[in-house]
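Only one protein chain is missing from this complex, and each of the others stays in its spot.
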Amino acid sequence: MRFNRSTPASLFLNLLVVACTLILTFPLVWIVMMSLKQQAEVMTWPPRFIFTPNLKTSAFCSMPPRPGQQATAPSRLIS
Amino acid sequence: MDLQGIDAIGTLQSSADQLASSKNEQAQKAEQNALDWWSLAAIAPAIIILLGFLFLFFYGVFQSLTDLKFGRPVVRFIGFTNYEMVIKTQDFWNSVRATMAYACSAVLAEALFGLALAKLFASGVFLTRLMRPVILLPLVLPPMSVALMWTTMMDPQNGILNYLLSLIGIGRFAWISDASTAMCSLVLIDIWTYTPFFALIIFAGLQGINDEVREAARVNGARGWATFLHIELPLIAPYILIAAVFRLIESLNQFDIIFGTTQGGPGDSTSVLSVRAYITAFQNLAFGRGAALMVVNWMVVLLGTFVMVRLWRLVRHRVS
């Protein structure tokens, strides 16, 4: 657009864009964060936004095992 | 989903092409008389696929007229008994109501929010250019993962949504686990997922408006709001309506989001026709009655689409 907006108006619009983006991305970000938490951390109340990511458990234990995974990695079943 | 977006645009373009090509109809007629094997070969796959779909559809209709049930040795033709039995139950009408409520409120809200979002991103302020790709995010997720994601977030005890609400002093909310709020929650999920679809198409519409039109309006003394209401809105109305047609078809058929979260519950509060049909056919194994419900669902979709397309034609006619 070629009109020139006043600074407060443009600031307000920018803020609106940020708000919309947050609403659209938050669920996804939250789920990704959850996938990096340990089971106990997932269930804590109040939910925590800052935590130490745990790549080991998340990707392999809380998700349904893929076919064949168990046959090749029985060690995870022992613990 | 993005495929459908392309479809929508394709439909718009092809209808425009039709208008343009009507002039050289004469020339085309001559060509048509000679049997063009190449063209036939080119459209053959489409026709075969279409016939396949038609066959399946009629097979489904035929099934709905039988008492086909799993493990039953003889299948009898029973005419409209399935329909009669279905229509007599209160649950069925409850499902029809739920289907309509879900689809209408979702499409209406999505159109409004989509329009607002499109307007915002068309304003061209600095951040829009950076954030534009983000709009697409909900659309590229598989609907079933959307359903699972929101189920987790809407958990009444340790879901994040209740936490966020508690920050602003609102007490715990049962979301999809309470019959009175389940439908609203599902519509909310639908809105989150598909508002971007509307925004995308309306955004395209807004881009298509010639800046000179706006300039002219401004010169004639129209203020911002009036420009929008009297100049822009009529021009993008066909876009909104075509998007609404697509969304209405989809949300009258919506299955993934509903089955993935509530399975039609609690009680019967979100048991829309598609979910009821699925449960009847594939969990209760009464295929005949399930097929009847699917045919009814199809008729509801047909009716809804018919009305919307009529509306779209009317609006387009008035605009052009």
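Should a chain be cited, it is by its letter among A and B, assigned in written order, with residues numbered from 1 in that chain.
Here is the rule we use: contacts are C-beta pairs under 8 Å (C-beta built on N, C-alpha and C of every residue); 3 or more make two chains touch, one makes a residue touch a chain.
Methods note: contacts and distances are computed from a predicted model.
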| item | value |
| --- | --- |
| Hidden chain of the complex, named as in its UniProt record, picked from "Sarcosine oxidase subunit delta", "Xanthine dehydrogenase family protein", "Extracellular solute-binding protein" or "Ferredoxin" | "Extracellular solute-binding protein" |
| Contact with the hidden chain (one of B:T151, B:T193 or B:S251) | B:T151 |
| Among B:L136, B:I279 or B:V315, residue touching the chain not depicted | B:I279 |
| Residue of B:I176, B:L293 or B:M308 in touch with the missing chain, whole complex considered | B:I176 |
| On chain B, residues whose C-beta touches the chain left out of the figure | 70-73, 85, 89, 151, 155-157, 172, 174, 176-179, 261-269, 279, 282-286 |
| Residues of chain A (touch criterion as defined above) contacting the omitted chain | 39-40, 43, 45, 64-65, 67-68, 70-71, 74, 77-79 |
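Just so it is clear, only the chains that are shown with their structure count from here on.
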| item | value |
| --- | --- |
| Averaged-CA centre spacing for the pair chain B and chain A, given as whole angstrom | 28 |
| Chain B to chain A touching residues, read off their complex | 117, 120-128, 131, 134-135, 137-138, 141, 149-150, 152-153, 157-158, 160, 163, 166, 192, 196, 211 |
| Chain A residues within the chain B interface of the complex | 1-2, 5, 10, 13-14, 16-18, 20-21, 23-25, 27-28, 30-31, 34, 43-47 |
